[in-house]
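Complex shown without one protein chain; remaining protein chains in place.
Entry: chain A
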Amino acid sequence: MAYIELKNVSKSFGSGKDRTQVLSNINLEIEEGEFVAIVGFTGSGKTTLINLISGLIQPDEGQVLFKGEPVNGPSHERGVIFQNYSLLPWLNVRNNVGMAVKEAFKKMTKRDRNNRVENYVDMVNLLPAINKKPKELSGGMRQRVSVTRALSMSPEVILMDEPLSALDALTRGNLQQEILKIWNKDKKTALLITNDVDEGILMADRIIPLKPGPKATLGPEYKINLERPRDKTALNHNDEYKKLRNSIMEYLIQIGEQRASKKETNYVLPEIKPLIKPATFRRMSFR
């Protein structure tokens, strides 16, 4: 039995004529301790997939199973790192993280909670900024806080919804390493959603492309057997990495083209004839 299992999951949004099926027939199995990356185009339903696994939304058809039990709602066991950080702007870093710790460990004493918050903030090197509000932090720092908030609850699974896509390349590289370092420490199960194939290869054990929506389904999976810890610069000269990268890119480009060609045929242009009324123009002119 897999740790996380999605069985024939479909999800639609809207109603009536506007109803679109975002995800259709998704089947996914993630083993305990595995790091899985899902790559896909923007708008292909990646966030919907994460929300389904975290329990924020429920599938229309099929089942989401976590440790064999169906997922009915969010739980502390599945920590989520949101794409847009979602820090509470009126709380400082300490309280943003502290709120999560307080909820996850209700019986802990106040002092232990404080220590835990400080330890986790220290883990991402933000101790000097612990009393600052989110608006005083840079994008990278904010995402670090968001990572800390998710991890401080000691979840069994970390769900990451494009956590690094809004950051610049340098910060992105640093945070990738930081997340990997933390993941390496206690080998938690992790699911990373990304639009960056390189990021996926660098971080994950397995990459699964998500075909673009509507009616998105998962593509064939790619195992990554590169040794850890992986070094970004060294990887660039690794033949296996190059091969893997090329085949995934090729696949993505191919399905991208399919979508583009499909779209073209869908458009039916209305017949429009130019409407010329010289009288109107004359009336509008200034006298």
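Keep in mind that, in the parts below, contacts are C-beta pairs under 8 Å (C-beta built on N, C-alpha and C of every residue); 3 or more make two chains touch, one makes a residue touch a chain; residues count from 1.
Note that in this section contacts and distances are computed from a predicted model.
Missing chain, UniProt protein name: "ABC transporter permease", from among "non-specific serine/threonine protein kinase", "ABC transporter permease", "Phenylacetate-CoA oxygenase subunit PaaC" or "XdhC family protein". In the complete complex, the hidden chain is touched by one of A:71, A:100, A:164 or A:248, namely A:100.
Looking at A:9, A:80, A:130 or A:147, the residue that reaches the missing chain in the full complex is A:80. Screening A:17, A:107 or A:135 for touch with the missing chain picks out A:135. The omitted chain makes contact with chain A at the following residues, 54, 56, 73-76, 79-80, 82, 84, 86, 88-91, 99-100, 103-104, 133, 135, 153.
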